[in-house]
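The complex appears here minus one protein chain, its other protein chains still in place.
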Amino acid sequence: MVNEDKNEDKGKKREPKKEAGKAASARGSKRISRTAGLAPGTLVHVGEERAGKIRITFLDFDAQNFQEKEVAAAKECFPLRDTQTISWINIDGIHDTVSIEQIGKCYKIHPLVLEDIVNTEQRPKLEDFGAYSYVVLKMLTFDDVKGRVVSEQVSLILGQNHVISFQETIGDIFDPVRERIRQHKGMIREMGADYLLYTLLDAVVDGYFVILEKMGERLEGLEEEVIQDPEPQLLQRIHGVKSQMGLLRRSVWPLREVIGGLARSESALITPAARPFFRDVYDHTIQVIETMESYRDMVSGLLDVYLSSLSNRTNEIMKVLTGFAAIFIPLTFIVGLYGMNFNTTASPFNMPELNWRYGYPFAWGLMIATVVSMLFFFKKKKWL
Amino acid sequence: MVNEDKNEDKGKKREPKKEAGKAASARGSKRISRTAGLAPGTLVHVGEERAGKIRITFLDFDAQNFQEKEVAAAKECFPLRDTQTISWINIDGIHDTVSIEQIGKCYKIHPLVLEDIVNTEQRPKLEDFGAYSYVVLKMLTFDDVKGRVVSEQVSLILGQNHVISFQETIGDIFDPVRERIRQHKGMIREMGADYLLYTLLDAVVDGYFVILEKMGERLEGLEEEVIQDPEPQLLQRIHGVKSQMGLLRRSVWPLREVIGGLARSESALITPAARPFFRDVYDHTIQVIETMESYRDMVSGLLDVYLSSLSNRTNEIMKVLTGFAAIFIPLTFIVGLYGMNFNTTASPFNMPELNWRYGYPFAWGLMIATVVSMLFFFKKKKWL
Amino acid sequence: MVNEDKNEDKGKKREPKKEAGKAASARGSKRISRTAGLAPGTLVHVGEERAGKIRITFLDFDAQNFQEKEVAAAKECFPLRDTQTISWINIDGIHDTVSIEQIGKCYKIHPLVLEDIVNTEQRPKLEDFGAYSYVVLKMLTFDDVKGRVVSEQVSLILGQNHVISFQETIGDIFDPVRERIRQHKGMIREMGADYLLYTLLDAVVDGYFVILEKMGERLEGLEEEVIQDPEPQLLQRIHGVKSQMGLLRRSVWPLREVIGGLARSESALITPAARPFFRDVYDHTIQVIETMESYRDMVSGLLDVYLSSLSNRTNEIMKVLTGFAAIFIPLTFIVGLYGMNFNTTASPFNMPELNWRYGYPFAWGLMIATVVSMLFFFKKKKWL
Amino acid sequence: MVNEDKNEDKGKKREPKKEAGKAASARGSKRISRTAGLAPGTLVHVGEERAGKIRITFLDFDAQNFQEKEVAAAKECFPLRDTQTISWINIDGIHDTVSIEQIGKCYKIHPLVLEDIVNTEQRPKLEDFGAYSYVVLKMLTFDDVKGRVVSEQVSLILGQNHVISFQETIGDIFDPVRERIRQHKGMIREMGADYLLYTLLDAVVDGYFVILEKMGERLEGLEEEVIQDPEPQLLQRIHGVKSQMGLLRRSVWPLREVIGGLARSESALITPAARPFFRDVYDHTIQVIETMESYRDMVSGLLDVYLSSLSNRTNEIMKVLTGFAAIFIPLTFIVGLYGMNFNTTASPFNMPELNWRYGYPFAWGLMIATVVSMLFFFKKKKWL
Partner (left out) sequence: MVNEDKNEDKGKKREPKKEAGKAASARGSKRISRTAGLAPGTLVHVGEERAGKIRITFLDFDAQNFQEKEVAAAKECFPLRDTQTISWINIDGIHDTVSIEQIGKCYKIHPLVLEDIVNTEQRPKLEDFGAYSYVVLKMLTFDDVKGRVVSEQVSLILGQNHVISFQETIGDIFDPVRERIRQHKGMIREMGADYLLYTLLDAVVDGYFVILEKMGERLEGLEEEVIQDPEPQLLQRIHGVKSQMGLLRRSVWPLREVIGGLARSESALITPAARPFFRDVYDHTIQVIETMESYRDMVSGLLDVYLSSLSNRTNEIMKVLTGFAAIFIPLTFIVGLYGMNFNTTASPFNMPELNWRYGYPFAWGLMIATVVSMLFFFKKKKWL
């Protein structure tokens, strides 16, 4: 799902188990709409409502041969099943449950797997069914317009001589892989379906680094702002980055197990020659996770600095204002003092200053001396 | 237990081990009342006091046959034990310990299991007794009237050709399953008792998503309020949601082990064909847990934002008030100054301003200039 | 130990390793007094100083026979060792190291075990010596007078046909078990020594629920107070409950392993028939732990709410006082203004108000208008 | 090392890897001085610079025989290697690397072990080399003069019929063990070298309880002060205790593994008869760890209470002062009011009070009424 569920689809749905957390954190108008009680095996597309047809393309190749085709109907791919060449069938769009079902029947895919493919709320996982393995993961891209991470589900079926990939929308993330196959670059045409699976996984994981880069830039920006201008709304922006990182986190953590599982897999589908490559993607996944975790530390550091800056600023202001008041208080006392109405004529002890020739300048002198000595005292105490 | 224990039942009880945490957090008048020392094997209903008879119904079916009946007495179900068809016996109400005991005897269920069935304070668990497996879990529903989650205990016995389910009240959560059996929808009539168990578990887990949805909405609401109007009582409401989530948490975390145990089970009762289905519910449970955990993060984020908003607000007020005071302080000084009683006639140095033609307007000008320059200064320092 | 160590016993002690944490947290005058360097195998009673003789009783029974007796000397129990009936020897008081040593010799108990029995500072543990298993755990009771939890050490030796139990004081926690044996209630007379061990463990664990109940009540009380009247000393009371919970925690966490170990034990002393019962106590232990953990959450929630309430209150007061000051400040300015001594006769510009007919009412009007507009402004800003 | 490194020793050093954390936390003038690049196998004493000779003593015994001697040169101990009696060689002082090397050669100890013995920066560990096992651990004593924990490294070599112990200084912690051997107390003369190792470990672990006791007393003291007189420097003292506990922690945590390893060891050097004894020390170690962890909880509780007390105090002062100001503000207003110079002769509306007979008493009455009503209001609001 591209995370923009309009939810007009009120038809038969079975497992629209939305990641409600995401829904809520995106603070949209989205709702978890579920019609529990359908029998398992009923295919229901869950995710963003899509119009139009799905696009099915395949590449069929070995070291010598190469064939690429966009097919009109799913059944055109069926003959590929029985050839010895490597076939990569790619389905863009998963809302056409009929085609998905046909492919599923042809390749003998378990109904529950088909259900998972058309339900975009899956958690990354690997399931080994002996004759084929099912991998589901999240492709993340950064939407520069909306300024946030967009998640799309990618399902991959690895069979003996074929890989079937399902995407939600027509994307270009796998184009470099296609190009490499077309141009016979590297060893991709010499290797089997497992190596093809690796290149696809690698393409997805590569996408995570781009997301990390964007986040890193944002954090850098926030870091500067936090120190220079700790405005109250920064807190929300920091929490915003934090929750975007949560999305990445939920996509990458389970992926680690998935790819680790493939690297250690004892399935006959994964040849020993391909294992170092899966270990390689595994290392990349670990790298993503570590960077992510260090970002988390940065975010909590930011929060610390932010809160401290903010309270610092408030303290600073309060201190200056209070100091300001403190300086005027004795002055006000002095002017009040000479505002007293003691009868100077009744006794020579009653405020003789009032009748001095330089009484008023004396009062001013007193006040100036007071201010100066207080400023001096404050300076000495480093309060100003 | 439906979490509303009146506790008038002072009869023989053996293990009314109440989840005291819940009791306390619900801040009700509930008490943990226990009469320890009873011999194990004594059936004692622990939970909400119920009136009236329990309802026993069964469905007996295979691919061809179907029979549904509400029986008057437990013993009418006994013949089902020896048929080859799949039987699902459902008992609504567990306070009739006599009937429960009869069923237990007929199906050779261990006395401790019977005790657990009638005691609604169980933690979700799976116990494998060879001839049958015992699963206990919590069905959660959201009571819109009281605005909180209500928990009901469901016990399931999986035997060779039968599933026996025990609920506290007559509910409709299993109705869609019944409907599917009646109408021979999906493969439920072709599969065994293990598949039936799966559909029941699935129905319960589906209910958790509804709870998550409600919580998500509440959190969204709280999130907006926290930013716009950080009132002191929000803290209590946030803690309220947190403690409701605790209830969900205590129900779901152990369930993960339970269902994971079924998926990996080596019991003869679970056929290989049913395993992918248990894995499917397992995935859903994991999804519930992950969403729950992301909600927890949201809640702690909310608390952060709330506390920061609140202190922000206070700081804002204090700042304005202090600034207000700071502006008036020099003015008060000036008016005090010209309130001094120096004898202007005694000396030309004594407050000549008082006798100026424009002395009063001069004083006003002084004051206005002071205010303006202070406001300017505060503005420049971004204090206002 | 009943946690009230007077420590007058300065005799030969070997391992008076007190749980110093408890000592300190109980803020008593207790000291860790140790005389390290004694040879292992020297029995030294560590714990509260006791006067008087210890009490030794036994019950000897099988399905048909029953005998109960309080014996004068330990050696009267020795013939029981070789009978086929189940014997339960109970020793109340462990300060008589001579009797303990005699029993130990008769039943061939390892000297280190005897040392552990008479030293009340043990951590709950299970040790399997082949011919017998040694279980040590803490019995907790709530002392209503002192308002705190009191801990007593219980040691249990499970042999082939006997259970030997050691308590610090004469208590009534095992009385219901005795009653059940006497009256042949339940299956206790049909089962072996392992089942007897189970019933004793169950009795102790049942006691924990009572403690939980008390704690739950206290927490409820604190919860209300925290919201209504957040007094400074509440913090200490909350920390008091927290440290009482620490005592429970230290007793229950290791017990989980102990009972889990018994449930999974491959010792010949535990028959398969008894295993479900141990699993049952194990479940209860888990329940205690979970409730305890949810109490911990409550306590930290309480601390949050308390600190927030307190700072809220202070802020509230400060706000009101500052607002109060803010309202009077312009008034003081106004009265100061008309206290200036400008010579009204020298010039018509000098404070003509003073000579107005309604000058004084005008000043009052000005002040009232100021107050009203400020109150209005504060109201609008929701500062009051 | 006795934690007092003067570091004048600039000779050949190989691994002076100081625990820099300790160095820094002790805030001394100590430096990590390393001369990396030396070949492994070069013995370099790392630790406090010692003067004078080392002291070598041995005890050689079995059930019948006993011999004790202080030898002048290491080689006098070599004949003991081949006897069947148990020998305990104790070396006090490890700065004489030549003697250490001789002993190492005679007893065929790996050069890396010898390096570890003379380097006092080891972490507690157990290494099994087949023919002998090497145990290194920290002996902690409390220096009452300096008021802090002092750490000394103890290395133990367990061979077939001998134990070799290395200490940094001449200490008396092992004296009770020697006494027990001399006087044939307990079974120490009947048991093998493994039992001797146990008694030595037990003596060291016993020392930890003394440290715990001291810490407990300090914490008790701090607890009282924190409540009665929360002075700012208490924070540093609390952190001081915390960092002293860090030292204990670093000594005890790895020891748990070490002793656990000995208890479970499959080495031929540890006989089955000795295993229960190692389990016993293991239990003590766990007890130390648990007490330590409960102290940590106490410390963080202390910090909570301290910070809360401090802010409470400040709030209290601010509240009183602000309240004080609040009471005087209306009074100042009133006196200002009657200081206004409205021309009472110009109009009967202008401050008629000034000419009242009881004008001044009226003003006082007004002020007293204001103060009383404000005090009453503050009392009612519980602000005072």
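Every chain is named by a letter (A, B, C and D) in the order it is written, and numbering of its residues begins at 1.
Everything below uses one rule, namely that a residue touches a chain if its C-beta (ideal position, glycine included) is under 8 Å from a C-beta of that chain, and two chains touch if they have at least 3 such contacts.
Here the structure is a predicted model, which is why all the values come from computation and not from measurement.
Asks: For the chain left off this view, which of A:271, A:315 or A:373 is in contact with it?
Replies: Result: among the candidates, A:315 touches the missing chain.
Asks: For the chain that's not shown, point to the residue among D:60, D:96, D:121 or D:206 touching it.
Replies: From the options D:60, D:96, D:121 or D:206, the contact with the absent chain belongs to D:121.
Asks: Taking the full complex into account, what residues of chain A touch the chain not shown?
Replies: 175-177, 179-180, 185-188, 199, 202-203, 206-207, 209-210, 212-213, 215-217, 219-220, 223, 227, 276-277, 279-280, 283-284, 286-287, 290-291, 294-295, 297-298, 301, 304-305, 308-309, 311-312, 315, 318-319, 322-323, 325-326, 329-330, 332-333, 336-337, 339-343, 346-347, 349-351, 381, 383
Asks: Spell out, residue by residue, where the missing chain touches chain D.
Replies: 15, 17, 19-25, 27, 31-32, 34, 36-37, 39-42, 110, 112, 121-123, 125, 127, 232, 235-236, 239, 242-243, 246, 250, 303, 307, 310-311, 314, 317-318, 321-322, 324-325, 328, 331-332, 335-336, 338-341, 344, 351, 353-361, 363
One rule holds for everything that comes next: only the chains that are shown with their structure count from here on.
Asks: Find out how few touching-chain steps suffice to connect chain A with chain C.
Replies: Minimum step count, chain A to chain C: 2.
Asks: Can you name the chains that touch chain A as well as chain B?
Replies: none
Asks: Between chain D and chain C, is it the same set of residue numbers doing the touching on each side, over half shared, or a different set?
Replies: different
Asks: Could you work out how far the Cα centre of chain B sits from that of chain D, in whole Å?
Replies: Computed value for the inter-centroid distance: 43 Å.
Asks: Hey, what residues on chain D touch two or more of the other chains?
Replies: Answer for chain D, listing residues that touch two or more other chains: 339.
Asks: Mind giving me all the chain pairs that touch?
Replies: Touch list across chains, by label: A-B, B-C, C-D.
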